[in-house]
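First the structure, which I've put down as structure tokens, then a few questions once you've had a look.
Every protein chain but one is kept in place in this view of the complex.
Showing subunit A:
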Amino acid sequence: MPGVISRLYRGDINIDFVGKRKVWYGLSVFLLAVSILGLVLNGLNLGVEFRGGSVFDFTRTPGSSIEQVRETVADAGVHQVIVQQAGPNWRVTTESLQGEEVTKVQQTVAKKYGITEDEVSSQVIGATWGGEVSQKAWIGLAVFMIAIMLYLSVAFEWRMALAAIVALVHDLVITAGVYAWSGFEVTPATMLGFLTILGYSLYDAVVVFDMIKEVTGKLGTSAKMTYTQAANNALSHTLIRSLNTSLVAILPVAAILFIGTTLLGAGTLKDLSLALFVGMVVGTYSSLCVATPILVTLKEREPKWQALAQRVHAKEAAAAKAARTAKEPVSAGSQNVTAQATDKRKKR
């Protein structure tokens, strides 16, 4: 294990991400299926912003219990009272209330727990609000996808754009799946997190693609490497960078998540950072194991690269034959890994 860590530390590691693409595709298809199943069976636990309702927040006084708070609020003539603990506060969700009813609840609670009315935060959401939020989110998503497709097509090429978008959709579905199965509440802040994943998921992919473009750009007629091998090299090469950039992106989000859950309980901080956290982890995986393999799959269909691959394979076969006749083992080290991987591909 220390060996692996120090190799990681030196940035000296060579994993055949592309060669194992069937494994990744399988894993991703499985995850997607589970996510979609979750979305269909469980659905998303939509927050009060989508259902419509009222939320009250106030400081938890010592000795108050959930039952007690529920009774107090119900005494104000309100129904569907749900009491939750949120950090140092009570969070009470009720049906959607009118102005005077809100005041009444605030007064009742303030009186009971010896706080002033102003210390009871309230939130009243009409049932259509969430609809508007999610409608805008969908439009935003669509516009973003188109804008990014165009941009990546210009900055790189359409295959890279397509691969990046597929990876993006993959991330979004799996993140949504995590929400469906875990029952985490989906609020507008969560949707915000979802939308932000867009940027981050692509960020990694863009860094990797930039490297692939550079490396494969050098691949001419010299038949040393196939596109697949070059892409895989580029990927391994940027692995440390990808992991590091993902890690420094995830660390602040983890900090928000930590503070959001421990200090404040439910709220914007937690909702947003949870979605971001899940999305970023999935996004890191997909930029390495989904985006690049898809790109390679697309690229290997191009005649130019097919021809190159044939030449390289012929050469390799000849070299292998020569090696067998010489009965000499292949040199040790990570070249070994590459050679094995190449063999596997040939068998397919």
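Definition applied: a contact is a pair of C-beta atoms (placed from the backbone, for glycine too) under 8 Å apart; a residue touches a chain by one contact, two chains touch by 3 or more; residues count from 1.
Throughout what follows, contacts and distances are computed from a predicted model.
*Asks:* Which of "Pimeloyl-CoA dehydrogenase large subunit", "Dihydroxyacetone kinase subunit DhaK", "Branched-chain amino acid ABC transporter substrate-binding protein" or "Protein translocase subunit SecD" is the UniProt protein name of the chain not shown?
*Replies:* Cross-referencing UniProt, the chain left out corresponds to "Protein translocase subunit SecD".
*Asks:* Can you work out which residue in A:31, A:81, A:167 or A:272 touches the chain that's missing from view?
*Replies:* Residue touching the chain left out of view: A:272.
*Asks:* Could you tell which one of A:123, A:153 or A:297 touches the chain left off the display?
*Replies:* Missing-chain contact among the listed residues: A:123.
*Asks:* Return the single residue from A:51, A:241 or A:313 that touches the missing chain.
*Replies:* Of these options, the touching residue for the absent chain is A:241.
*Asks:* Quickly run down the residues of subunit A that touch the omitted chain.
*Replies:* With respect to the unshown chain, the touching residues of subunit A are 7, 9-14, 49, 57-59, 87-89, 99, 102-103, 106, 117-126, 128-129, 132-133, 136-137, 139-140, 143-144, 147-148, 151-152, 155, 188-189, 191-192, 195-196, 198-200, 202-203, 206-207, 210-211, 214-215, 218-219, 224-225, 229-230, 233-234, 236-238, 240-241, 244-245, 247-256, 258-260, 263-264, 267-269, 272-273, 276, 331, 333-335, 338.
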